[in-house]
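What follows is a set of notes on a single structure, which appears directly below.
Every protein chain but one is kept in place in this view of the complex.
All chains are identified by letter, namely A, B and C, in their written order; residue positions are counted from 1 within each chain.
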Amino acid sequence: MSDTPAPAAPAPARAAMKKELPERFKAYRNVWVIVELERGQVHPVSWELMGEGRKLADKLGVELAAVVVGAPGAGTREAIAEGFVYGADLAYLVENPILAEYRNEPYTKTLTDLVDTHKPEILLLGATNLGRDLAGSVATTLLTGLTADCTELAVAADKSLAATRPTFGGSLLCTIYTLNTRPQMATVRPRVMPTPTRQEGRTGRVVEHPIDLKEESIVTKVLSFLPDRASHKSNLAFADVVVAGGLGLQGAENLQLVRALADVLGGEWGCSRPCVQKGWAPAERQIGQTGKTIRPKLYIAAGISGAIQHRVGVEGADLIVAINTDRNAPILDFAHFAVATDAIRFLPALTEAFRARVSAHTSDRLAG
Amino acid sequence: MVEKFDCIVVGAGMSGNAAAYILAKRGLSVLQLERGEYSGSKNVQGAIMYADMLEAIIPDFREDAPLERHLIEQRFWMMNGAAHTGMHYRSDAFNEAKPNRYTILRSQFDKWFSRKVREAGALVLTETTALELIFDAYGACVGVRTDREGGIVHADVVVLAEGVNGLLGSRAGLRAPPKPDHVALAVKEMHFLPAETIESRFNVHGDEGVVIEAVGTISGGMTGMGFVYTNKECLSVGIGCLVSDFARSGQTPHGLLEAFKAHPSIKPLIEGSEVKEYAAHLIPEGGYKAVPQLCGDGWVVVGDAAQLNNAIHREGSNLAMTSGRFAAEAIFQIKSRREKMTKDNLSRYPKALHDSFVMKDLRKYRDMPALLHTNSRNFFLTYPELVAKAMENFLRVDGTPKRETEAKIFSAFRKARGFTGLFGDAFKLARAWR
Amino acid sequence: MHFVVCIKQVPDSAQIRVHPVTNTIMRQGVPTIINPYDLFALETALRLRDEQGGEVTVLTMGPPSAEDALRKALTFGADRAVLLTDRFFAGSDTLATSYALAQAIRKIGETWGAPDIVFAGKQTIDGDTAQVGPGIARRLGLNQLTYISKIAGLDPAAGTIDLERRAEGGTQVLRSALPCLVTMLEGSAEIRRGAFADALRAARAEIATWSAAAAGVDDLQKCGLRGSPTVVKRVFAPTPRAEKAKAIEPKPRAKETAEDLIAALFEAKPALAADLERLAAGL
Partner (left out) sequence: MSKPDEARVEEKLYQNRYVVDGGRSHIRVVAHDKPSANLLAMTTLCPAGCYTLSEAGQVEVAPDGCFECGTCRVMCESGGEVEWNYPRGGYGVLFKFG
């Protein structure tokens, strides 16, 4: 392959001589957040977006709307109530049995119909499989701009949306504007924005939006749904909690301690490259530059020095705990917490402490 | 049905690309096998490119070849712990229309050369590793087996341009694998600096370049050499020693490199640089005596695989290109006369090498490897220390009469090597250099 | 059957370094590769062709040097390759790109038969937006099936296709109809290594190189910067996290240290406690 041609140079010149916003888009107002409702469950990223949407709406002096789409009685009312608690002023509700399971065609038709009718200036979706699938087809149908996986959303001086996202594999960030089309669409990855504080008892008005959909005209059918628990494949890349072991465990048998803690936390276990080289663990359990990249809420590294090849695979974790006897191991440069003790001795104690702490609460809740 | 070509070239380094280019230009059907992702992805070199040899192959290469800097200054250094004694030759004459020596980056240069080979009409298969040669009942080489499914391919002649390790040739018993005292292990890093910084530190401008080649205590008493080559936006910084010395010394290559980089004469040149690659390769050092049989029925061997490297003058890529060219010319002559690719017919190639600078230079220095190798402690430890001390005494003005200073210098040499040692070394060096 | 696979030549982002001092992107020596996700799409198309018969056409839009990526795709066993290259495309964002590719796919259909399935990678590693696939589907009226982990069945006669799609917390089993646009998840197949005959054919192959006009991309207003509603205004390096890890001092009894650690974690991320309970209860 030849060397990389200079990627399309950013065009500040063109952005500067921005054409005036076409007349028809001048009326577009308000910030919308698509509430991702599947099988009665709302994906937490929707509430994180409410927090962001609230900030943008306040700066623009407009209203924040929650958009809830689904089959009647499938948690739509509860989702709207939660939407208000997290800051929405109003909610657009589309209920139709055909919208029970997410499918691109009916959902795209519904959302584009809503947008053409109520004309939002900013439309936010979670960068989940559903959000990305939907955002792509809606943006193309509306022929508007869409910026994906944003890590920061701000209002520019001219009241347009300044969306910042990682580029070149995350080594750089870039700020992107949607120049002369509306709505300005953006998707945001889960767990990037904080969840806003709940304002119990807060309510707002609901706008019901009828939509006529005919099942016969929709090609793709959902035959069934297999929940994740059923499949035991190691989905290290998607896990919320990961516990990994390294050379510091001195032996393959001690990886057992890592698995025990992972089980108690309902997470996945992994290891560093040297463990795979020594044959302690299979290659698909390896985390790092030549293995898996993980983005869990909690990552516990037991006896891992944290060489740069490992770091690039775990830097996305929300919380990194390093259990390592070496006080100046490289992992301490990017871990959030460090316990300078021998992992082999500490892991069992940590497993018991978590088991006690986690199960005690569940039993209270069940009893309470 | 097994495909058949006029010739198969194994390897897309300097010698392989030169041979494939000329064979294709002459209208032969050529298949070139490269195990890397692209030509250049597996090739490591200092790297200095000699223009005359490339002009003989692609006269107008300067129009679009990726060249880093043309060299206008050569610095030979003898280094000890804290100092270096240097002989510099810099001439504005090197700023000529067709400069003689360039620094290059092998992965960019080979990619360019390989495009020329494709344009000439050769078929280039990348990411394909040749596993073994195939011979017929009479022991003539008829083709190659590769590591892709159904990967057998035939040809009238196979050009072995597989690099210093020469796996195919040695596995087929055509030559012995290289020995520890016939190859040097060199490690190098690419240090990135803004072009202006390089130009100010080396006192050059535009795309003028400087080369530093250093011997002395930096190779810890081993037969070896360090180097700094200036490229457009980076410096190639490296050091290499004979593998046999290295093994005995217990030193690590990366440790030696770090020490070389920390030397007071080198450190300021690379201050604040960003390292973007660390590489290592073997360099043939055996010279004339290590050159194996160069052709046989249905095969020829070119470049490093034929140990064609003049270590004393650090010239490898020019010998590689030239051997590739001579082999291609020989094959074309045989093909145009519709003769067989027998060992005798192919011997035109080694004959051409003998008549050219390639073998003349190698023969000239045939005793040098042995000499440097057996006396490595003297040439790479004692003398550098003696020269450094001599310069130190000579330059330090502390009122001692000049006659006394000179006497002190000579006594130091005599005490270290004794008269017989000094004359012996001088005589051997002169004889090996003659 | 006819399968069209869209691939993209991207910089190998793992090799990109940001200069620690000047914070500028150091582009020297960053080679280009085929976008890794696209290889799973190509492998799936090749398997379906091997099972059902037919041809696989590989398409890419990019600078002339993108031909290398196409030649490599041919080495895997694809039957033909089309390079869409024109200076009008410079600076296209995903909307403009999906327009150009959709037009080229229409032209491919007219030339070698309408595609039954158009494949694309889940996303690119340099753009990461995952919008070009959906954009093409919209413009060509194809059923959009993204994040596909497996194609369970394909019935050309009935024109139906059964697939498994990765969703939140599980897998949807879908039945849809041809023609459709499919983006494959990474790991959905083991990438093959081309046979020698394929490598030879790839080296010999003539790669169809189409300009905008040749590909039927006639509305130039929809291409390049003009056709792109979004524009990159600023590119900068993230500020690295400075503070060191907070040390939890080990106590004589490991149990106490463990409790200290857990307390510190829950204090730093209150939501973590609830998450762990939900996970532990297997929800």
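One rule holds for everything that comes next: a contact is a pair of C-beta atoms (placed from the backbone, for glycine too) under 8 Å apart; a residue touches a chain by one contact, two chains touch by 3 or more.
This structure is a prediction, so every number in the text was calculated from the model and none was measured.
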item: Displayed chains contacting the withheld chain; value: A, B, C
item: Option from B:Asp6, B:Glu73, B:Asp156 or B:Glu189 whose C-beta touches the chain left out; value: B:Glu189
item: Contact residue for the chain not shown (choose from B:Gly40, B:Pro99 or B:Gly287); value: B:Gly40
item: Selected from B:Phe61, B:Phe246 or B:Tyr383 as touching the chain missing from the view; value: B:Phe246
item: Which residue of B:Glu127, B:Asp207 or B:Glu315 touches the chain not shown here; value: B:Glu127
item: On subunit C, residues whose C-beta touches the chain left out of the figure; value: 12, 14-15, 17, 29-31, 193
item: Touching residues (missing chain, whole complex) on subunit B; value: 35-37, 40-45, 47, 105-108, 110, 126-129, 146-148, 164-165, 167, 177-180, 183, 185, 187, 189-190, 234, 243, 246-248, 250-255, 258, 275-282
item: Absent-chain interface as seen on subunit A, which is shown; value: 247, 273-274, 277-278, 283, 289-290, 305, 307-309
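The rule is short, and it goes like this: only the chains that are shown with their structure count from here on.
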item: Chain of greatest Cα-centre distance to subunit A; value: B
item: Central subunit by CA centre of mass proxy; value: C
item: Subunit A-subunit C separation of Cα centroids, rounded to whole Å; value: 18
item: Separation of subunit B from subunit C, taking each centre as the mean of its C-alpha atoms, in whole Å; value: 42
item: Residues within subunit C bordering two or more other chains; value: 17, 29, 31, 68, 72
item: Per-residue overlap in subunit B, given as positions that touch at least 2 other chains; value: 37-38
item: Residues on subunit A engaged by subunit C in the complex (per definition of touch); value: 1-12, 14-15, 36, 38, 41, 43, 101-102, 104-105, 108, 128-130, 132-133, 135-137, 139-141, 143-149, 162, 165-181, 195, 219-231, 240-241, 264-267, 289, 297-298, 312, 318-322, 331-341, 345-346, 348-350, 352-354, 357-359, 361-362, 365
item: Subunit C to subunit B touching residues, read off their complex; value: 17, 19-21, 26, 28-29, 31, 68, 72, 75, 193-197, 199-200, 203-204
item: Partner subunit C, residues of subunit B touching it in the complex; value: 3, 31, 37-38, 107, 123-125, 127-128, 146, 148-153, 190, 192, 233-234, 272, 274, 276-277
